[in-house]
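First up is the structure itself, then whatever we jot down about it.
Yeah, one chain of the complex is gone here, protein chain that is, but the others are all in their spots.
On to chain A.
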Amino acid sequence: MANIAVQRIKREFKEVVKSDEAAKSMIHLDMGSSENMMELTGTISGPPDTPYAGGTYILDIRIPETYPFNPPKVKFNTKIWHPNISSATGAICLDILKDQWAAAMTLRTVLLSLQALLASPEPDDPQDAVVAKQFKENPDIFFQTATHWTQAYAKGSTPVPEYSDKVTQLMGMGFEEHKARVALSNNNWNVECATENLLS
């Protein structure tokens, strides 16, 4: 990796470790097993007063050779239900990770921006069209679904019993848990539609 990139990552790593946010354990950065610092793991906690509250989200961060001239490649490793994050791949739609990236930004600001994104979704520029549609048309269902996913995948502690029951119901029919949850979420928790979806 180019010298300037290594230098920067080392400095940025320290910046995150020493930051106030890290002290309050809102964000965390881990070198992981990679020795060349090309691949890092970030962690952010779900912001309070959102369906993600209480959840812990792991992010895969890849530093390109051309860093900081090009943005880091970041995606959610933890599954999440959010209009700007793909529920299937974890890919993120956030302008600063694309053309609005500026070399003045750092891993710390990226992690904080992602946390801010969790608190204020942008449904008009969606990554996941299905989630965005639900967010706009059925905000209550969206909130419950996101809460349910937080509990199921991000160690969240707020249960949504109705949804858990439905997942269990489909699992009883022989469907795999995650697939059942996705089908239900995609179909606004209508069991019939979800089943049809899974069978088609």
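Following the convention adopted for this analysis, a contact is a pair of C-beta atoms (placed from the backbone, for glycine too) under 8 Å apart; a residue touches a chain by one contact, two chains touch by 3 or more; residues count from 1.
Everything that follows uses one rule, which is that contacts and distances are computed from a predicted model.
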item: Protein that the absent chain corresponds to, by UniProt name, given "E3 ubiquitin-protein ligase", "Cytosolic Fe-S cluster assembling factor NBP35", "3-methyl-2-oxobutanoate dehydrogenase (2-methylpropanoyl-transferring)" or "type I protein arginine methyltransferase"; value: "E3 ubiquitin-protein ligase"
item: Per the touch definition above, residue among A:A132, A:A146 or A:A183 touching the missing chain; value: A:A132
item: Residue numbers in chain A that touch the chain omitted from display; value: 4, 7-8, 11-12, 66, 68-70, 73, 86, 88-89, 91, 93, 95, 98-100, 102-104, 124-127, 129-130, 132-133
